[in-house]
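Okay, so here's the structure we're looking at.
The complex appears here minus one protein chain, its other protein chains still in place.
Let's turn to chain A:
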């Protein structure tokens, strides 16, 4: 075990844990943002530089500070390490710069983007960015790229996090897409016109932190905060698929099926394309109940896991209903 101090909070974590995951054991607002790191994907991280932190003391043995900021997602902890994240002005300034860089070529088309409401870059910019840009130069644009019937690639929105490449590499036997070109001319592509159509390709949609890879069967159907997420499962015949999903309802219609994610937006278990794209009837699934949505998410604005007691409404209820409610008290709003 290693004892580290993260923003003044001491925490014990197993050896080999990264600084980011050590912070996640503390949780809350001090956890560094991560745009490219993705726990289930081996080799991910270190690229977006959003999670840079200052190491004020390297370890108990060598308490010297590290000369540069380090990517917390790929740097393992050392016993006695002292890390500054929200307490370091340098880190917060750099983070502002990273937001500015990422937004140089990322269009602010959130009003028409299907990822709006569950976009990591939107959250990152809201928490760490500034409201203006100093960038006056021409931005890059792309011709429309068709990569098949299920997934839409919007290259203008891509922030080159490599998550989709790692996903395809690690979940499928035949990756047909990757990063082409260099520098700010780099792009996700299939090199020679190709479609991404293997049985687990839909997972690239889930791992994309922005709206670069979206679900063609869901595009423009609904803003995500108007839908109701419900946990469901089925016995999927594909042995690699966990069959555990979230169904996103609008009324009685299932508009979208996704894998389940944890509080950091990371997929817990992968699902196959059959579950994601072909099973959109409630009868295909065994419903488990409302999916938990973090209160800080915009999606929670229209999402309640338990009945809500509103005092004003109760005053107008028939006496029998009031008695019912008294016997089975629901959750009070704000409790």
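Quick note on the criterion: a contact is a pair of C-beta atoms (placed from the backbone, for glycine too) under 8 Å apart; a residue touches a chain by one contact, two chains touch by 3 or more; residues count from 1.
Keep in mind that, in the parts below, contacts and distances are computed from a predicted model.
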item	value
Chain not present in the shown complex, as UniProt names it (candidates "Acetyl-CoA acetyltransferase", "NADH-quinone oxidoreductase subunit F", "Biotin-dependent carboxyltransferase" or "ABC transporter permease")	"NADH-quinone oxidoreductase subunit F"
Sole residue of A:147, A:160, A:204 or A:271 that reaches the chain not shown, by the stated touch rule	A:160
Listed residues A:11, A:56, A:74 or A:195, member touching the removed chain	A:74
Residue among A:183, A:251 or A:318 touching the omitted chain	A:183
Candidate in contact with the missing chain, chosen from A:98, A:119, A:232 or A:299	A:98
Touching residues on chain A - with respect to the absent chain	45-50, 52, 68-69, 71, 74-76, 94, 97-98, 100-102, 104-105, 134-135, 137-138, 159-160, 162, 178-179, 181-186
